[in-house]
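Shown here: the complex without one of its protein chains, the others still in place.
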Amino acid sequence: MVTVGIAGASGYAGGELLRLLLQHPEVEVQKVTSKQYAGDYVFSAHPNLKGLTDLTFSAESPEEVAARVDLLFMAVPHGSSAAVTPGIVEQGTRVIDLSADFRLHNPEDYPTWYGWDHPAPDLLEKFVYGLPELHREEIRNTRNVAVPGCLASSSIYSLAPLAKAGLIKGSVLVDGKIGSSGSGNKASAATHFSERYNSVRIYSPTGHRHIGEIEQELSLVAGTPVSATMSAHSVNMVRGILTTSSVFTDGQIEDRTLWKAYRSMYRDEKFVRFMMNKDGTYRYPDPKLVVGSNFVDLGFVMDQHVNRIVAIGAIDNLIKGTAGNAIQSMNIMMGFRENEALMAAPMRLV
Amino acid sequence: MVTVGIAGASGYAGGELLRLLLQHPEVEVQKVTSKQYAGDYVFSAHPNLKGLTDLTFSAESPEEVAARVDLLFMAVPHGSSAAVTPGIVEQGTRVIDLSADFRLHNPEDYPTWYGWDHPAPDLLEKFVYGLPELHREEIRNTRNVAVPGCLASSSIYSLAPLAKAGLIKGSVLVDGKIGSSGSGNKASAATHFSERYNSVRIYSPTGHRHIGEIEQELSLVAGTPVSATMSAHSVNMVRGILTTSSVFTDGQIEDRTLWKAYRSMYRDEKFVRFMMNKDGTYRYPDPKLVVGSNFVDLGFVMDQHVNRIVAIGAIDNLIKGTAGNAIQSMNIMMGFRENEALMAAPMRLV
Amino acid sequence: MVTVGIAGASGYAGGELLRLLLQHPEVEVQKVTSKQYAGDYVFSAHPNLKGLTDLTFSAESPEEVAARVDLLFMAVPHGSSAAVTPGIVEQGTRVIDLSADFRLHNPEDYPTWYGWDHPAPDLLEKFVYGLPELHREEIRNTRNVAVPGCLASSSIYSLAPLAKAGLIKGSVLVDGKIGSSGSGNKASAATHFSERYNSVRIYSPTGHRHIGEIEQELSLVAGTPVSATMSAHSVNMVRGILTTSSVFTDGQIEDRTLWKAYRSMYRDEKFVRFMMNKDGTYRYPDPKLVVGSNFVDLGFVMDQHVNRIVAIGAIDNLIKGTAGNAIQSMNIMMGFRENEALMAAPMRLV
Partner (left out) sequence: MVTVGIAGASGYAGGELLRLLLQHPEVEVQKVTSKQYAGDYVFSAHPNLKGLTDLTFSAESPEEVAARVDLLFMAVPHGSSAAVTPGIVEQGTRVIDLSADFRLHNPEDYPTWYGWDHPAPDLLEKFVYGLPELHREEIRNTRNVAVPGCLASSSIYSLAPLAKAGLIKGSVLVDGKIGSSGSGNKASAATHFSERYNSVRIYSPTGHRHIGEIEQELSLVAGTPVSATMSAHSVNMVRGILTTSSVFTDGQIEDRTLWKAYRSMYRDEKFVRFMMNKDGTYRYPDPKLVVGSNFVDLGFVMDQHVNRIVAIGAIDNLIKGTAGNAIQSMNIMMGFRENEALMAAPMRLV
């Protein structure tokens, strides 16, 4: 039995981690922290978990918790992890960080995408980018994982095979659609139901911070620098991501070339599905079909009118896009069954 | 390992059963039938289950399947179960029937609520009404279970303590709100998205067929005939039920009397939660907090202005309202852990 | 041309008033006030109105505005109107108050339903309850109108014919379902999209403040005290109300008696529709069919199982439930065509 803690456990990512970990047979969640809810039962912040745990939130610092557990999940806001995580790594506690603070390997990418200088640039190389399907071996051999961004995950999963096959030449263009849970639990005028309902909001037409991750990972897979950009939209739902990515090519690429690229990369992956049907309601990936699960659904089409590959990815942003990959990384790192606590089938009818 | 079959497995109830049973460690789903999808993979009808099973739909009759499995789930339309189930019971195969055909004990209730005479009235007494929290012992000792209706389940769970405490005098009035999945997977003008979205449709202002079940069960608990009626509405969501029931009383009932009634009935029940909070976003039961789980959330309030107890129940109509209670009944009947395959925590963020 | 002002025009009710009044050929909106948005263009608070008006918000007090216009709409919070409106009435400016502060005629009802003593009890009798179909003559002859509450409006419209026909004996029970816009534009944890979406929240199981209005008006129509209570729910939509009300009767009431009661009251009303169809998708009132319009749709059914009349009402809470009735009252009071600026057909497909 491995003991774990969750720092910043009152947020949506923390709640989702907890929801999944409570069913993990090899894990004991020992500490969950929250300043706002210190002393309260977990169900104060996560009312869905009532009856499932007697845990209460602790006001302890991440460092204090780290001293008492085998592994610490950091679910604190972007920017604040970088301040405390170095000390925890120093202590020797395993860290799985859900923030953006250790995802980028090149320190210079932090001012570019996040607007601040990284306080612990030397630590960046000690963190593995936690997309298990791309970095399984490194995860097995590390003690520190940075969980990828949700929009980045869907984009990278759907584009990596094309990068590996050398099919990406110019800039990749991602059009992302995401549910409201991706922006967290803090109420604001913009998230007020009457304003957010039925909206299709292009909240980040350019400059989305996940572009940095996407370029990093696609470049690694391609073995050569890959350029990418994104326009990100919030749509009228709570959970789920669809990314529609365009890769402009020199000519028409044959279907079998594309199939080969995707199959060779994901053939044995349990959590990757190809959603490519000639007919029926669901011909391509749709977040509706992955919500509640750790699946990533992939699809692709060659545009006959313009030389463009359309690469489609769908995930549950809180699972495969956050807590699921965090747990899958933990499972790999700790030598558990890789899909432990992650085998829930998608709900579909929600 | 118990072998089971599901007759009528291409519908929503069948799909939900399958989704849950695929994770049951003591159960092997051996046969799933569907005329429409005969020969097709399960994911043709349930695309969310892609990658989780290699089963294909069989065109076999329920009787043929029954001959080869230990237990048969009947997920066929109301009215058609009554025609074939008698033969299966005769064969000796255990049956858990999700249709309405064996829920009512009194044969005369079928013409009243369903408009047809029951073809096998003698069999009605052999079926236990599968609300596990009310009929656990009978379920343990039967081979035949009739799974309750979804709106009936939420109503009965929330009203049974009041019936038992002798607090129900006149007619109980249930106002039900249910998501679209309750009406099945058949497309129609009324379920066309553009018409159904944003609607609040009173599809059954009077005469809802579940009233018969509610009266039967509340009368049994009360030990005296209880009268009930219901107005049922479909609301803008796919999954979930809220029932708001009114019990008119002779005077004001004290809170502690109500708490005592509810606690004495459900104190040790793992799947029953009281959702009663003085403040916060979720003060009373809300389907949002149970969706994806087998929980039933209950709450109650005494109306100070009129002598009326408001009894509130929330369930996931496809789990605690259908497939979950079916599996819980199976677990009890077969001597498995009662919550096997049913411990998924509610999703909340959907 | 009549000049009007709107005090508190940055809220949802104020915005809806403005949206409608901008198209009124006999009205010039001269002043709109808002402390928060003082000096800003109207589209800062109501971005939908961009391009439709050059008005800016003024920081003037309601009294100052009243001194310069023929008629003042008060769209300020409940409780704050009572403090300033007496002075305005004194000035002689016509007032149409959208708050609750002058709806109840009996001063003693304020402590009961609102928890405070009314500061100007003598003024209550000078305000007409602005349900035009029930109080047209009084509106024509007054200078002061109190616009009814939205849930109260739907309830009263659907129940008044039964009250008038002497069919209401015991307590009327209203089950209300309302969209999010009814709770205004202030963001909070409870209105955060991720929490509010897909919820069915019983926010007021008992003690809803509109009960006072309902009892007042039904008693007036009945000519005898009528008792009422309500359970109010917010559902997954922004705009619209459905009320399902139960009236318990001594025996079965014939359909023609019910038709007669409803027709005799509303036969010549342009904004009242009977939505009673034997088949089709829309058999009874549904807010989806009135949204965007000043219609109230009504329906009724006799329960054959229990002696109960089900009375159904649907309105757009921001129009027939607020701004529409305010304008209709103004039209009557000022001698304009009663439906001026109110003839927009329902949108349906939203």
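Every chain is named by a letter (A, B and C) in the order it is written, and numbering of its residues begins at 1.
FYI, a contact is a pair of C-beta atoms (placed from the backbone, for glycine too) under 8 Å apart; a residue touches a chain by one contact, two chains touch by 3 or more.
Quick caveat, the model's predicted, so the values are computed rather than measured.
Displayed chains that the missing chain touches over the full complex: A, B, C (touch as defined at the top). One of B:188, B:224 or B:304 touches the chain omitted from the figure, and that residue is B:188.
Remark: the omitted chain is touched by one listed residue; of C:238, C:309 or C:326 this is C:238. Check A:47, A:86, A:182 or A:287 against the missing chain and you find that the one touching it is A:287. Seen from chain C, the chain kept out of the figure touches residues 12, 15-16, 19, 22-23, 44, 46-52, 181, 238-239, 270, 273, 275, 280-282, 289-293, 295, 318, 343-350.
Those residues of chain A that touch the chain absent from the view are 171, 173, 175, 177, 189-190, 192, 194-195, 198-203, 205-207, 211, 227-229, 231, 233, 235-237, 240, 242, 244, 246, 248, 280-288, 291, 299, 301-306, 308, 310, 312, 314, 349-350. Interface residues of chain B with the unshown chain, by the touch rule above, are 12, 180-181, 185-189, 191-198, 237-238, 350.
The rule is simple: only the chains that are shown with their structure count from here on.
Superposition of chain A on chain B using C-alpha atoms only gives a rotation of 180 degrees, nearest 5. Computed centre separation for the pair chain B/chain C is 38 angstrom, with centres defined by C-alpha atoms.
Chain centres here are Cα means. That of chain A falls 36 Å from that of chain B.
Between chain A and chain C the centroid-to-centroid distance comes to 46 Å (mean Cα coordinates, whole Å). In chain A, the residues touching two or more other chains are 12, 181, 238, 350.
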